[in-house]
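Mind looking over this structure? Questions follow.
Yeah, one chain of the complex is gone here, protein chain that is, but the others are all in their spots.
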Amino acid sequence: MSSSVKSWLLALPVLLFMAVFAAQGLYRAWLESVQVDGAGLFSAYTELLTGRTFWASFGISVYVSFISAVLSVVIGLWLVRLLHRYFLRDDWKLAVWFPMLIPHFAAAYLTVLFFSPGGWFASVSASAGLDGFPILVNDPLYIGVILTYLWKEIPFVVLMLLPVYQELDWRMEEAARSLGAGAWTRFKTVELPWSGPVLLEVWLILFVFMLGAYEIPVLLGVTYPSMLPVLAFEWFYQAGWSQRPLAQAMMVVLTAISAFTAFLLLYIIQRSRRRWLRGGMRA
Amino acid sequence: MLEIKKAEKQFGERTVFSGVSFSAEAGETACIVGPSGCGKTTLLRAVAGLVPLSDGTVLLDGEDITSWKAEQRPVVLLFQEALLFPQLTVLENIAYGLKYGRRKLGRRARLAESRAMLQKIEMEQWENAYPVELSGGQKQRVALARALVLKPKLLLLDEPFSSLDASLRQSLRTWVRSFLREEEVTSLFVTHDKEEAVMMSDRLIVMKDGAVQQQGTPETVYHQPENRAAADVIGDGLYDERFIPASSLTIGAADGYSGIIEHPQFMHGYRFYRVNVPSLKQTVVVLSDTLYEEGEAVKLSVTEEKENGAL
């Protein structure tokens, strides 16, 4: 049996699962979003895209996901560089990974404990005689949501990025220094070609995840504007399932955005690296 | 001109080298030769500014650069491997220092100088290739070009040929030597290979056990090692209170040093024997056209007339 055939057979259970569940789920969401009797095939989409609620939710969703993903990646990168440089051999750097063991909604409760108006930081500032602790939980700017995501996702970024830094050839950095390159240039020309693709990919995973995640925004967000998954869930279960096509249409739109962003970024990553990893300018 | 004065390096309790002083004239190639672990690579990295010295000074054209950062020193280090930036083309690699480094030039001037350098290393047709497409020798040539295009006051080379195979190493050595002479680059070369050291250098510095054992012209150092350590590193011969070159040793006399034949060796069309001399705890390679068995006990006698390499 050829190695290719064998590989496909070994991967078959997963592929079948993805086809039967993931692909079918998306397909059925699409079907339910267009099957509206009499009102026209895309009436749910028209209604969705002309409604103000959707756009408010869309705005807040993109804002929260984008900011959280960017901050997680940036802080994670900073931590990895620090950890790599000074704690290469210390195993307790694994402490950074600890939040990965805590479910998202439990992390949300930690945010409430520390940052809510009745929380510990408010207590401390009140005891110090300071009034007016800012509202950071269930706030319209979703700061509590962003803080929770940061606490949960920075360890994930560290987990994904640390292997890259451990495998980097640090003599390259010395070569660059010897040629007179400053710290920023060295980061750009020695580290980024290797860590950049991973950073982009991790950002993408986080962005897509946060765009479609329900748990934290429903606990720490506000009712208006709510994040897209919260709105979709609400519509999905609205009396008599009348709003279901609308919910499904929203999910289809969200899927399209996610898939398009993913395709675009993964394509850029692939194209930029293929050239110099394999060569090919000359035979 | 490079001057090193009383350089010392300690890692915690361990002294890597101490009291190292030597100098190299402008345009000269100085070569540090020594066994691995003698501290020569650390010394080179200290001159490059990649590790700080514990004590001593580094002067370059009379200027004290001891406390300068590596990126500020007008010094470039070539490593054992080429360490080209894989994401940049050959031309971009050569232009790296001119774009980001000490000698910043505008785009046009940068490309012109890099292309000129590319021509000098005879690799014009590889301008747009990526490092992954080059052979080991080509990579080292590009690394050399990337360094020299910066016109450094001092070029440091850390066994740059050691990752290449034997025949390529030979030809690249010859090429680099004449290239450095033509460009009149002051350079400091580090190697554990005495043949390479003698061939590459205008001035030879022998290092062992973290100290300079001897320095001088390669000719002098090779023929007249001053002490046992220097003789171990560079000399072909025996050291018994003074240096006895191999060329004045003869196998098969009635008296002299007792030795045991280890094995024959064939070089340049002649037969040599590697002889172990237990009383001196040394081995020496001696020319002989007589046939000996491995393990045979022989006597090595000294013929004074043959000293100084006259065969």
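Chains here go by letter, A and B, matching the order in which they are written, and residues are numbered from 1 within each.
In the analysis below, a residue touches a chain if its C-beta (ideal position, glycine included) is under 8 Å from a C-beta of that chain, and two chains touch if they have at least 3 such contacts.
Here is the rule we go by: contacts and distances are computed from a predicted model.
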{"item": "Chain excluded from display, named as in UniProt, from \"Beta sliding clamp\", \"ABC transporter permease subunit\", \"Molybdopterin synthase catalytic subunit\" or \"Two-component system, chemotaxis family, response regulator CheY\"", "value": "\"ABC transporter permease subunit\""}
{"item": "Shown chains that the omitted chain touches within the full complex", "value": "A"}
{"item": "Candidate in contact with the missing chain, chosen from A:Thr46, A:Ser123, A:Thr223 or A:Gln238", "value": "A:Ser123"}
{"item": "Where the unshown chain meets subunit A, residue by residue", "value": "3-4, 6-8, 10-11, 13-15, 17-19, 21-32, 79, 82, 85-87, 90, 92-93, 95-96, 98-106, 108-110, 113-114, 118-120, 122-124, 126-127, 151, 155, 163, 204-205, 208-209, 211-215, 218-219, 229, 232-233, 236, 247-248, 251-252, 254-255, 258-259, 262"}
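The rule is short, and it goes like this: only the chains that are shown with their structure count from here on.
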{"item": "Mean-CA-position distance for subunit B and subunit A (Å)", "value": "53"}
{"item": "Subunit A residues within the subunit B interface of the complex", "value": "169, 171-172, 174-182, 185, 189-190, 193, 275-282"}
{"item": "Partner subunit A, residues of subunit B touching it in the complex", "value": "45, 48-50, 69-72, 75-77, 79, 81, 83, 85-89, 96-97, 100-103, 126, 128-133, 146-147, 150"}
